[in-house]
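Just one protein chain is left out here, and the rest sit where they should.
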Amino acid sequence: MKCRPNMYKVKEIKLADQGLRQLEWAEMHMQTLMKIRERLSKEKPLAGIKISAVLHVTKETGVLVRTLHHAGAEVYLAGSNPLSTQDDVAAALASEGINVFAWKGENEKEYYENIETVAKVSPNIIMDDGGDLHALVHEKYYSTNIIGGTEETTTGVVRLKAMEEAGVLKYPVIAVNNAFTKYLFDNRFGTGQSAIDGILRATNIMIAGKIVVISGYGWVGRGIASRMRGMGARVIVTEVSPVRALEALMDGFEVMPIDKAAEIGDIFVTATGNINVIDMNNIIKMKDGAILANAGHFNVEIDVEGLKKESKQMRNIRPFTDEYLLPNGKRVYLLAEGRLVNLAAAEGHPSEVMDMSFANQALSVEYMIRNKDLKKAVYNVPEEIDNEVASLKLSVMGIKIDEMTKQQKEYSKQWKYGT
Amino acid sequence: MKCRPNMYKVKEIKLADQGLRQLEWAEMHMQTLMKIRERLSKEKPLAGIKISAVLHVTKETGVLVRTLHHAGAEVYLAGSNPLSTQDDVAAALASEGINVFAWKGENEKEYYENIETVAKVSPNIIMDDGGDLHALVHEKYYSTNIIGGTEETTTGVVRLKAMEEAGVLKYPVIAVNNAFTKYLFDNRFGTGQSAIDGILRATNIMIAGKIVVISGYGWVGRGIASRMRGMGARVIVTEVSPVRALEALMDGFEVMPIDKAAEIGDIFVTATGNINVIDMNNIIKMKDGAILANAGHFNVEIDVEGLKKESKQMRNIRPFTDEYLLPNGKRVYLLAEGRLVNLAAAEGHPSEVMDMSFANQALSVEYMIRNKDLKKAVYNVPEEIDNEVASLKLSVMGIKIDEMTKQQKEYSKQWKYGT
Amino acid sequence: MKCRPNMYKVKEIKLADQGLRQLEWAEMHMQTLMKIRERLSKEKPLAGIKISAVLHVTKETGVLVRTLHHAGAEVYLAGSNPLSTQDDVAAALASEGINVFAWKGENEKEYYENIETVAKVSPNIIMDDGGDLHALVHEKYYSTNIIGGTEETTTGVVRLKAMEEAGVLKYPVIAVNNAFTKYLFDNRFGTGQSAIDGILRATNIMIAGKIVVISGYGWVGRGIASRMRGMGARVIVTEVSPVRALEALMDGFEVMPIDKAAEIGDIFVTATGNINVIDMNNIIKMKDGAILANAGHFNVEIDVEGLKKESKQMRNIRPFTDEYLLPNGKRVYLLAEGRLVNLAAAEGHPSEVMDMSFANQALSVEYMIRNKDLKKAVYNVPEEIDNEVASLKLSVMGIKIDEMTKQQKEYSKQWKYGT
Partner (left out) sequence: MKCRPNMYKVKEIKLADQGLRQLEWAEMHMQTLMKIRERLSKEKPLAGIKISAVLHVTKETGVLVRTLHHAGAEVYLAGSNPLSTQDDVAAALASEGINVFAWKGENEKEYYENIETVAKVSPNIIMDDGGDLHALVHEKYYSTNIIGGTEETTTGVVRLKAMEEAGVLKYPVIAVNNAFTKYLFDNRFGTGQSAIDGILRATNIMIAGKIVVISGYGWVGRGIASRMRGMGARVIVTEVSPVRALEALMDGFEVMPIDKAAEIGDIFVTATGNINVIDMNNIIKMKDGAILANAGHFNVEIDVEGLKKESKQMRNIRPFTDEYLLPNGKRVYLLAEGRLVNLAAAEGHPSEVMDMSFANQALSVEYMIRNKDLKKAVYNVPEEIDNEVASLKLSVMGIKIDEMTKQQKEYSKQWKYGT
């Protein structure tokens, strides 16, 4: 497979063995992507293609990167968050010929340097998670070699659509995030479970009987709300959209402004994609012992800067749990420095859900290579890819479903009176 | 309100008093529509407008019709299902000057005659639930007086889109069904509750411990699945869409083909909008005592004709519960003759959810009157109407939500690197 | 079967045919009791035994009474609530030789007269639901013919234990209520479903999005709380027991005093077995439109008398829904006059759950006849009866379970170190 020496910068290459077992474990639970890999390994549609990717360097990403590699691509990979890299996986990938530049606990400078490293290799495909790589390439490293890009997250898609509207988008992008088989599962069920996982690993607190405040009732927020209730919490939702607020209400949750929720919540989780959703005015009203976590892409949803500035004292209590002593004498606990709690304090989404998200990634890249006439626009994942991913997933899960009969197909198109 | 004599054909006009109390009860729980009525009563935007409506003649529809009447319209109303009319409400409306042609238990001939009656009054607005009136008007009663129409259901919208695609649609239609504040609530939470209500009134059986098979995991199907589980059932979903099947799986439901589900289910509920979803091949495999109900718009989802033809004997056991003795000696129980179980065996959607659906109806009609340049196409409800309905609903429920700060509005539009 | 003319007092004997179909429907869903009937019909252990029973005269009770009749007993039956009798079932039983004295809508005087009628026939077995018959027999009709009695409800058992403690109990009583296969299912799942059913039939309101206040977190209360949440409500629990309050909290419900809950609730359901749980001080604080229902045995949990006295006006809005206009101008809606909402406004517990409760009744009566040396005490249902009922129920549901191996049986008894 590996024909040329690769470059890498990882924490410790000796962790490769452990990482290989992690990859094996992930592959066992990503059979959809493995089926796709099987075909791509034969067809090699990505031969000669250079991919720059900024993704959370987890075992699941490893399985995607291996798949792209098997399909013929040369892959350069940096992390999309300073805290989300799994060092054993990074080592394993490096040992297999992937150009990896990532480790857990990068400082701000290192984080951006690594992104620059993969940005400037003159790639053909830009694969991003959050939109930072797309933005950087647009600002500094655009070249006509670029065929197109993909984007994994809601946050990134919002940014790219803003670029498209502003008329500055320089290449076609497939919004992998917008595939049904991505956002209906990954954003909701993936984050729903892994955010709880991260909070438990960081704090080991009891969820039953607690008041949990979820800011944002998008797909991520509703996933967390549903799982938190499933663990016995009383859940309060805060929203800016009246329609989503109503939906939360009908789902049986309480809805109120964050300012009021701040006074009664035990645990706060942000999932809005926006900034300062929980600000110092809110924090100051919280109960002694309140816990703050973020499940959105960027670490701006909680006003971490304000917290640092105004607190009388800060100390680490447990891994990923920092205590801030407020001027009013109360203590709040910030998890994972306000970064994605599921990736920083736990291992991110489970393999089974990334299986679908990354199946969309792999097929979207293949689609882009095979359809070079796309415009400088943000595209949804083609419906046939979405359906292929869903059908493959059902099949590897051993689930059979019905098919429309001929009569039913016809019926679904008729509209005459009295029929 | 109105001094011109009205025409009507109802079961018994003496029921008007009882119907008036029902309308009062409904209005108490439809405060969104009542706020809209307040404004329309003053502005009278529908003065001189003739509306032909085919809707389920329930107390909630009564509140809508009264609202249109207060807004100045002359309304002609027929039922959209032979079993769904509430006779006291029909009488009350008739007593107030509405032209009502509907009673519970119309036979096939009467049902279509009533629709014809309202179709041929040369209306300006066509308001429909299921698409029968639109189809009839297109075939026999089209006139240039028609400004446009609205459509309440998924089924009707599917038919109208087929007409639009076939190039035969003769006037603009607003798909009220497609408003977020309609389908996210009415189809899911409304039917979810009322279908269970109908099944309980018809059978009084225990749901906990039963195996309930839901065919179709659209908004209606998922509403019923969620409520059935909430009552303690083990829920199996059958689907033709791989994406929806996966969603049902991740929601914790079992998924299998109807043919296999037929062998183990205790209660079957169809919600697909399609035909022969449960056919005789399925029914013959069912357990002795299986119960069959339909929650879709038309009575074609279960093969009622086949059941009648092939059964050795049929008899009524309880109101809306008929026993069919199959050739194999087993008995199955069909509810409400395979018609909408929530409307036939119970009272349809609760007022609170029709409050939103009919707020969209009222505002869509107003919009159509005020915007006469619409094309011969199927339109979604304008976003501002959707948001207005949601905001009004929250306000009448006493719920406050957050608003984006200026910083947040700006942040949601930025995309630059490193921000 | 019927060998001697029977006496009865029912609404209309012509309803017998309809009642027979209801009994047939119930029997189809009460296969546990039917299996027991099969054996008792052969063995006739109750030959020559006279049973006086005060029970809710529903189709399920009909199946029990038929079973006792088949077992050889002569049965006298009165209703245990003025609103809970199903007139068609009463007629059917009368037509089959049961001595029935019950109709829906008895006034207070008639209600007590009917109980007296069955009390004074000099019975051998006293079968009661609520304890009124036991109390009456003790006060006025005790005779040495009495072998013993059974009691169906928590309320009745509490009263009988008070009698036992006071040393005034005159015959042995088996507390059928205390069988696991009774209270774990009937009180919780039966009332949980049927209370919602009753509230929906009475009001047709939307439950999703509503704030439902449940007073009492015993088996009945937790059943209702769980089902209300299953329908999308936000549930608040009020309690006097700290342990139960904690359990409600950990189950994810809110807990607060009734006085505070009164201000925010939309629907109130009492299930405490106690008096004035919701009093006028609470009612006066409620929101306009609040709905009050009771799921406890007696109509004393809500202060109905106070409501009648202090309201400016009362009128009936819908069947089982009365509007009270409070002095402060707000309206509250009392369901079923504060009587058991599931029995008055709906049909009581579903057959499937009464199947187990009444299997315990039938086997307890048989046990009492076969074991005449019982003391004047309140007995629990013998464990072997409880297990027999559970095993029979599983078997008629087609469910198989594991059995302990020999090794496991031994292991469960060992205690030595290091084993």
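Details
Letters A, B and C mark the chains as written, and numbering starts fresh at 1 in each.
Definition applied: a contact is a pair of C-beta atoms (placed from the backbone, for glycine too) under 8 Å apart; a residue touches a chain by one contact, two chains touch by 3 or more.
For clarity, every value in this text was computed on a predicted model and none was experimentally measured.
The omitted chain makes contact with just one of the residues C:Thr181, C:Asn204 or C:Ser357: C:Thr181.
Note that of B:Phe253, B:Phe298 or B:Tyr367, the residue touching the chain absent from this view is B:Phe253. Touching the chain that is not shown, out of B:Leu77, B:Ala233 or B:Leu394: B:Ala233 (per the contact rule at the top).
Of the residues in chain A, those that touch the hidden partner chain are 21-22, 24-25, 28-29, 189-190, 192-193, 197, 200-201, 203-209, 227, 229-232, 289, 317-318, 321, 346-347, 349-353, 397. Residues of chain B in contact with the chain left out of this view: 208-209, 229, 232-234, 246, 249-254. Mapped onto chain C, contacts with the missing chain fall at residues 112, 131-132, 135-136, 138-139, 158-160, 162-163, 166, 180-181, 184-185, 189, 238-243, 245-247, 249-250, 255-258, 260, 273-277, 300, 356, 386-387, 390-391, 393-394, 397, 399-405, 407-408, 411-418.
The working rule: only the chains that are shown with their structure count from here on.
Chain B and chain C, compared by their mean Cα positions, are separated by 36 Å.
Here the spacing of chain A and chain C, counted between their Cα centres, is 52 Å. Residue positions 189, 397 of chain B are each in touch with at least two other chains.
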